[in-house]
Structure formats: C-alpha cells, structure tokens
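Let me begin by presenting the structure, written as structure tokens, before commenting on it.
Note that one protein chain is taken out, while the other chains of the complex remain in position.
We just call them A and B in the order they show up, numbering each chain from 1.
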Amino acid sequence: MDAIDDATLERMLDLAAVAVGDDARERLRKDLGRVLESMEAIAEAPIDDLPPTYGVGEESRTRPDAPVAGLDREAALSAAPKSADDHFVLPSAMGRSKK
Amino acid sequence: MTLEEHIAAIVGGAKVRERAEAALASVGDDDLDAYLELDRERILADADALDARLARGEELPLAGAPIAIKDNLCQRGTRTTCGSRLLEEWVAPYDATVVERLREAGALLFGKTNLDEFAMGSSTENSAFGPTKNPKDPSRVPGGSSGGSAAAVGAGHCAASLGSDTGGSVRQPAAYCGVHALKPTYGRVSRFGLVAFASSLDQVAPFGATVDDVARIYDVIAGPDPRDATSAERAVESGVNALGGGVEGLRVGVVRPCLEQADAPVAAALADAAKRLESAGVQLKDIALEHLDLALSAYYLIAPAEAASNLARFDGARYGLRVEGDDLAETYRATRSRFGPEVIRRIVLGTYALSEGYADEAYVRASRARTALIRAFTSAFDSVDLLLLPTAPTVAFPLGERTGDPLAMYAADVFTVPASLAGLPASSSPVGDDGGLPIGAQLVGRPFEETTLLRAMEVLS
Partner (left out) sequence: MSALEAVIGLEVHAQLATRTKLFCGCETRYGASPNTQVCPVCLGYPGALPVPNERALELAVRAGSALGCTIGRASRFDRKSYFYPDLPKGYQISQLDLPINEGGELRVGERTIGLERAHLEEDAAKSMHVGDQTRVDFNRGGVPLLEIVSKPELRSPAEAEAYLRELRLLLMTIGVNDGNLEEGSFRCDANVSLRPKGTEAFGERVEIKNVNSFRFVRLALEAEIARQKAVLGSGGVVLRETRGWDEGSQKTVPMRGKEAAADYRYFPDPDLPAITLEEARIEQWRAAMPELPAARRERWLAAGLTDYDVGVLGQHPAVAAYFDAVCAATTMRAKKVANFVQSDVLGHVTTDGLEASPPVPAEALGELLNLLAADTIHAQAAKQVLGLMAEEGIGAKALVEREGLAQETDAGAIEASVRAVLDAHPDQVAQYREGKTKMIGFFVGQVMKTSKGKANPKAVKEAAERLLNEPE
C-alpha cells in the first residue's frame, strides 16, 4: 500500500465530510502514510485464499413485528440543534445531490 | 472496600449513603481527572433511594455499591459525552442495557468517567476534556481508552467500574493502573447503549479491585439482549460461583514471542506469574501463535473502517453539537471538524480502507488476516485451555510521551488486539510492578469460557 497522496486525502476528507486546516492536513497525510506503510505484513501475508471474517457474532436474532414505545416527539425535537413545526431543521439540501 | 466487603457492611447495618459519602470523600477534588461528571447531589439522592429499597426488603445483589461508568455508555438523564465536543451537552434519553441491569441489581451509579474521545486511544489523552492521570503516578497515563474507569478503581473510589474494550481499552488501562479486568467473549454482554466505535470488536467490560469484584459485575451485566442482534443467545454460567474452583489440570500456553517482545520487567513479571500458575497445578507449555504479526495492522484497518461508519451519524442534524455553515455541506464539515485529531485520523483511515479501489487491499484483506488469526487461536486451543501473555509491552508511559506519534501509541495495543479480532474472552490481572508501576498479565480463553479465565485470574495475583 502506497502512502496517501494529497488528491486522495482530499477525496477521503470530502467523503467523510470533515475539513482539516492546512498545517494539520500535511501532518495528517504524513501520519496516515506512515500507518499505511507499516502494514506491509498484511500485503505480503499468504492469506489470499482465506474468506474474510466480517464479524464474529453467531446467528442474527430477529424481533417480532410488534410495536415498541419510542421516543416522545418533544424530547427528540428539544434535543435537536434546530427544529420548527414538529420537524428537524437543517440548512437546505437543495442543489446538493443525494450522495 | 471490595464489593464483598461493601455488601457485608450493608447487611451489617451500614447505610448506602455513608458508603456514598465515603466514596465521594475519597474522590476529593478529582485531582486525577477521572470523572467527566460526578453529580454529588444526584449520587446522594440515589443512595437514599437505595437505602429505602433495601429497607423495604428488596433483594439487591450489589447493595448500593458505587460503580463508575465510562462516559460512552448511555445513562438516562445524564450527559454522555464520549469525551467529545460533539456530545458535550448531550443528555442520553435512555439507559444502556448494562446500565439498566446494574440499576436493577441495586448498583449506585457513581459518575461518568473520562475516556479517549469515542474510545479511540490508548492513554485517555485524546479526551477533548483533558487526560486522566495514573493513580500510581500522576505524571503518567492511566492507559486508554477507559482510563477514567481504571483510575477510579485503581485509586480506590469504587471497587468496580465499567469500561469498554475494542482493542484493549479495558485490559491495557487495568494493567497500567494495577487492577483486574475482564473483556467478555464478543456477544456475551449487550452493546445496546454503548456508543459504537468498532461494532464487531466492542464489548463492555468490568474493572475490579479483586477478581471477585470483576465476577460480581460480570454476573450482573452478561447475558442475551433482544435489543442487540449480535448478542449471543447463551445462558451465562455464574462467574462468582466459579471462583475458588482452582486451576488444577488446566493447560496454559505461554505465548513466548510476546514475552520476548515486551520490556524486560514485564517479561520477568510474566515469567513469575507463569510459575505461580504452575505451582497451583497448571500444566504450562510454550506456544507460538501464528499470524500474530498481522494482528495490529488488521486491527488498524478494520476498527477505523467500522468507526468511520459508526461516526457518520454525528452530523449535527438531530442531536449534539452543530456548527452552522453557509450551506448543508459546510455545516456537516464545520461540525465534524470538531472531532479531535485522533478521531479524524481514524475516520480518514477508515474511509480510505473502505473506499472504492482500496477496499479490497485494505478492509477486505485485513478481514482475511482476521480469519487467519481466528484459525490460529482455534488451533492453539486444541492443545491448551488458556493462553498467557503480557497485557502491554511496557508499564504506563509518561503523559505526552506518545501523543505526537500515532504509531508509537498504537503499539501499546499489540498484545491486546489479537483476542479482540478473534472475539475471545480475555483478562488482565496485576502480577507485579516495575518501580511501583503495575504490570498486567493477560489470559485469553475459548469463546464463552469466562469462568475458566476467572479461576485462573484468582491464582495469577
């Protein structure tokens, strides 16, 4: 795995919706590069044919289709940074693609 | 006072309120900065309520004993900050299942303890609200991410506390602070209400001044929960009942390469611990665990990947901090930029590990390495019942020593991440010290064999 280049870092920050100041950015890029470089052992290990393990949990449980009391609307809205007319309010998403 | 002593005192007529006042007095001004919240009035009011319940004849296994709770566990009506600016003012509207079970068992919920932000770290220095200090030496770290809960027990405020362990976040601070801890098998304890860091690795885990303390808390919190789909549908064998069972005939594999990798005092303390086990009737053998060298790298691809996803919900939309920007995208960015640098580092690393073009070589490959490690453990457990290795390569390091070097910080987890990746139960017990700085020995067992671990922990120290 190669170290992270600036364009890639930019794309990751964008995907993660995080912004980083300029000096912090370079440090971040370098730190991440070192972390990724330290992972050579994984790249070279003889594990190509092993199936990935995504979780060690046993069989998934399910629940019956019966209503369970939820959150009171007032409680939920009062915890929100902004609300109006029984709705949660955010700056407009218009013009922003759903991505 | 241990839980056993506390319970005896209450039975003998002491009041929960007295015990609560004593605990609060021992905290004093919280010079260790173990607590993010310690609401004295509420604690005393709760103590009075517990006294009333006991007076009515209610059966309360924990009898009002103070138990500190890591601040990434939801506790209804209290701020649950996860050590982060993003949740600095957030009051949880519900209890985590483990908190609910503690309440039912009559615990006195004693404060919310400090942690590395969103449980990401090995020293508690990543908390947005300042680090916690090691009770044995306040110039040093208590370990992390559950530093506050470890310190609370290490300093004697409580006999037991709750932390969470993802890659060692309970075992390693237990080792640094000189207390016991048990990370259960993955799925043994409900994660409902534990703010998720890495979902396939997180487990709530108790700290205790003695093994008995750990066992009592384990008995209360363990067991299936319909609100957690990963919680195992299995009956729990009582940990307390297993104690005193001894270790005669148990086969213990000493993971020699790990001892060699650790600092000399740590290796020496582990060797002594092994001998103690042997004197108690254990059959020792040296064992090498294949693919151990892949564990740290696999962990630092898998955990950040899951974390990046779990932290996507912190966008300032429905709760917590919002920093308004010019538009929606700006608002998301401005809000999420308030994560600390370690959290941002892991979010970016995790996003990278999952993104198109890199995922196969990063997240997926790391998940193959995880399979390799699981098989190595399974194979090892053909010939032994427990594995013994150091909890951490060193004793507690000085505050500030590793904050500028992420790799050095990650290295503190090298012995704890393997059991996390394999979902195995693992513990840490104090087995010696280096100039007063505690050293911890780690035991790893087969899935769901926590009782075997507890019996061996008793003998270790």
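A few comments on the model shown:
The criterion applied here is as follows: a residue touches a chain if its C-beta (ideal position, glycine included) is under 8 Å from a C-beta of that chain, and two chains touch if they have at least 3 such contacts.
The shown structure was predicted, so the numbers you read here are calculated from the model rather than taken from an experiment.
In the whole complex the chain that is left out makes contact with A, B. Among B:Thr210, B:Ser355, B:Thr391 or B:Thr452, only B:Ser355 touches the chain left out of the display. For the chain left out of this panel, the touching residue among B:Asp51, B:Asp315 or B:Glu458 is B:Asp315.
The missing chain, though absent from the display, is touched by one residue of B:Ala128, B:Ala196 or B:Val459; that residue is B:Ala196.
Residues 15, 17, 54-55, 57-71, 73, 76-77, 84-94, 96-99 of chain A touch the missing chain (whole complex, contact as defined above).
By the touch criterion stated above, the residues of chain B touching the omitted chain are 73-74, 80, 82, 87, 90, 92-94, 96, 191-196, 198-200, 226-230, 305-306, 309, 311-315, 317-319, 328, 332, 351, 354-356, 359, 363.
Simple rule for what comes next: only the chains that are shown with their structure count from here on.
Here chain B touches chain A in the complex through residues 90-91, 93, 186-187, 199-200, 224, 226, 229-233, 291, 293-294, 297-298, 300-301, 308, 312, 315-322, 324-334, 336-337, 339, 341, 344-345, 347-349, 351-352, 355, 358, 361-362, 364-372, 374, 406-407, 410, 422-423, going by the rule given at the top. Residues 1, 4, 8-9, 11-13, 15-20, 24, 28, 31-32, 34-36, 38-39, 41-43, 45, 47-48, 50-63, 71, 75-76, 79-82, 88, 90-93, 96 of chain A are the ones that touch chain B when the two sit in their complex.
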